[in-house]
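Shown next, in structure tokens, is the structure this report addresses.
So, subunit A:
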Amino acid sequence: MKKVAYFPGCTLRTKAKDLDKYAKDSANALGFSLEEIENWQCCGGVFTTSKDEIATKLSSVRALAYAEKNNQILLTVCSACHNVIKQTDNAMRNDSEFASHVNNYLKDETYHGTARVMHYLEYLRDEVGFDNVAQKVVNSLKGVKIGAYYGCLLLRPNSVMQMDDPENPRIIEDLIKALGAEPVIYPYRNECCGGYVALEDAASAKKKSVSVLESAKQAGADIVVTACPLCKYNLEKNASDVKVVYFTELLAQALGVKGDENE
Partner candidate 1 sequence: MNKETSKIRDEIIRSSGVNPKKCMRCGKCTATCPAFDEMEYHPHQFVYMVENGDIEPLMQSKSLYKCLTCFACVDRCPRGVEPAKLVESVRLAVIRKQGANHLTSDDIPALLDEDMPQQAIVSALRKYSK
Partner candidate 2 sequence: MQINNEFKPKIVAFCCNWCSYAGADLAGNNRLAYPENVKIIKVPCSCRVNPIFILRAFQRGADGVIICGCHPGDCHYTSGNYYTRRRMALLFSMLNYLGIEKERIRLEWVSAAEGAKFAATMNDFTSAVAALGENKRLEDLRCKK
């Protein structure tokens, strides 16, 4: 079985254990295994854009250096980890001054900008292939109307993330189709849920999350899927009658590896 270096992130160890577990189980079912990298540290949740923020990026660079040393793809599942690590990777590649500052801190773990950071979704699309995913589906989700919720972190800034068309993405919709379900496209799928501002200003986050869910509901979605624990929290906290689940949970369910409770 093909082994892929995996960066889980702190939330997947605590509040978002489902996101992690189902990702691993689904990977096994699809013929690859997620190998947690050694001694990883929290990515910090958000990317600090300032050029002189060095220390806050070191944990991501360490993960990148590990993948580089082992000549592996660095796989992420959480949108936030993916965004932070990918943006850090981009800064290391394109800002030589920043890179030399960072590498000065990292004695044996310097990074030279050659690792390949991939989100789990990208791995399914580009390495496994959605066609192959579809073939492994045992519990087709036929008839279920699912809205993909991208939020901001997977897509923006597009010049760095390069995952999909940032204004009209299809990667999650294609996965939904592969699982036999019906994707529902709604206009707020790439609008922000309110993010970490929720901690201080719950009202602000509520306003944004409600618009997202209303938009999905109006378009006819029964379920909304996300790759981000914070999106899930914000949406669920303000949820109406639309269920919010991790995309990995849906995947595991379709692949028949979710466990017995729903089967």
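Here, a residue touches a chain if its C-beta (ideal position, glycine included) is under 8 Å from a C-beta of that chain, and two chains touch if they have at least 3 such contacts; residues count from 1.
On the choice of candidates, all candidates are chains of the complex that A comes from, given by their letters.
Bear in mind the structure is a predicted one, so any value in this text is a computation, not a measurement.
The candidate from 1 or 2 that touches subunit A somewhere in this complex is 1.
Within the complex formed with candidate 1, the residues of subunit A that make contact are 9-11, 14-16, 42, 44-53, 56, 78, 80, 151-152, 155-159, 166, 191-192, 194-201, 204, 207-208, 228-230, 232-233, 236-237.
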